[in-house]
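Only one protein chain is missing from this complex, and each of the others stays in its spot.
For chain A:
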Amino acid sequence: MTEKKAAPAAPTRASAKKELPEHFKDYKHVWVFIELERDEVHSVSWELLGEGRKLADTLKVDLCAVVMGPPGEGLEKAVRESWGYGADVTYVVADPILADYRTQSYTEGLETLINTHKPEIILLGATTLGRDLAGSLATTLKTGLTADCTGLEIDDGSLAATRPTFGGTLLCTIYTLNFRPQMATVRPRVMAMPDFTEGRSGKRIDFPLNIKENDIITKVLEFIPDTTSDKVNLAYADIVVAGGMGLGSAANFQHVMDLARVLGADYGGSRPTVQKGWIPAERQIGQTGKTIRPKLYIAAGISGAIQHRVGVEGADMILAINSDPNAPIFEFAHYGIVGDATQILPALTKAFEQRLSKMRKAG
């Protein structure tokens, strides 16, 4: 019955909700939760600082970062970088308990910080960590949360969060009018990476975590890092080659991998190729897979359904190869080849190989 997410609310209802209760009026500033795990910051956090900057400038308020984690150089580096990526103020919650992500410690820590410093907007990455935390936090704060946004704007002082709905066939814009903070998550790579300003500095506010290990019910017995072969960095690849059902068989996926290898690219595919078992699930591109933002995206034998499209639209250049001149992919690709992908791909691989080896020789 969450139908409401798709059906427009009656306008009277929306306007009736307009007046922000008095006790929420001192909620101010835009916050971005910086996702720090094992000393690494997830790039989505920097992407969100870039987006948060625009919101903060429109509202004429501060952009603040929240860095939580165990004390140490990893945390200090994250704090410095948060300023470099645009934060004016950085809240720091440093405690050894935060070494491993756990819902309880992070929710309680962030909740106390929010209730003390009262932000009007808080943005988190739509990662496994971010979604776990955002979902839990929004419930404890009893406020609105819009998941997986593809656009954030300020409309008449409120956050207007746009997200796909109905399997990506439509978009909807959602507001949290009379509750604070307004919360939203955004998937990695949906927003562009902001510029980094070396040496830019900001204000630092340390905040304690008043939780003891004994209070935390869930224990981490072990962390098993992904082996390098499992590590698919598709979302951050500069060039991506992908295949769809038009390839006809798992064996033909080799053509995609060959071209990817020659270009130093990563490879992926449409959802049905994953469902068929041609490629592993981490390589699915699209609304229910990875969002990519490469400089060049080559899609072979992919029809270009809306759920695929939303995951690739951030690419600088899209080249589509499809035997059907009316395939929807030609509506958003920049370049198109009407032809048989199983012939064009090997030809491209060979031609690139020759061209690149010439360039290498020429130095």
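We take it that a contact is a pair of C-beta atoms (placed from the backbone, for glycine too) under 8 Å apart; a residue touches a chain by one contact, two chains touch by 3 or more; residues count from 1.
Note that in this section contacts and distances are computed from a predicted model.
The chain that is not shown carries the UniProt protein name "Protein FixA", picked from "Protein FixA", "Branched-chain amino acid ABC transporter permease", "ABC-2 type transport system ATP-binding protein" or "Acyl-CoA dehydrogenase". In the complete complex, the residue from A:Thr58, A:Asn115 or A:Thr139 that touches the missing chain is A:Thr139.
Only one of A:Ala192, A:Ala250 or A:Met317 touches the absent chain when the whole complex is considered: A:Met317.
Annotation: of A:Asn115, A:Thr169 or A:Ser249, A:Thr169 touches the absent chain (contact as defined above). Along chain A, the points of touch with the absent chain fall at residues 1-9, 13-14, 17, 35, 37-38, 40, 42, 100-101, 103-104, 107, 127-129, 131-132, 134-136, 138-140, 142-148, 160, 164-167, 169-179, 217-226, 231, 238-239, 261-265, 281, 295-296, 306, 309-310, 316-320, 325, 329-339, 343-344, 346-348, 350-352, 355-356, 359-360.
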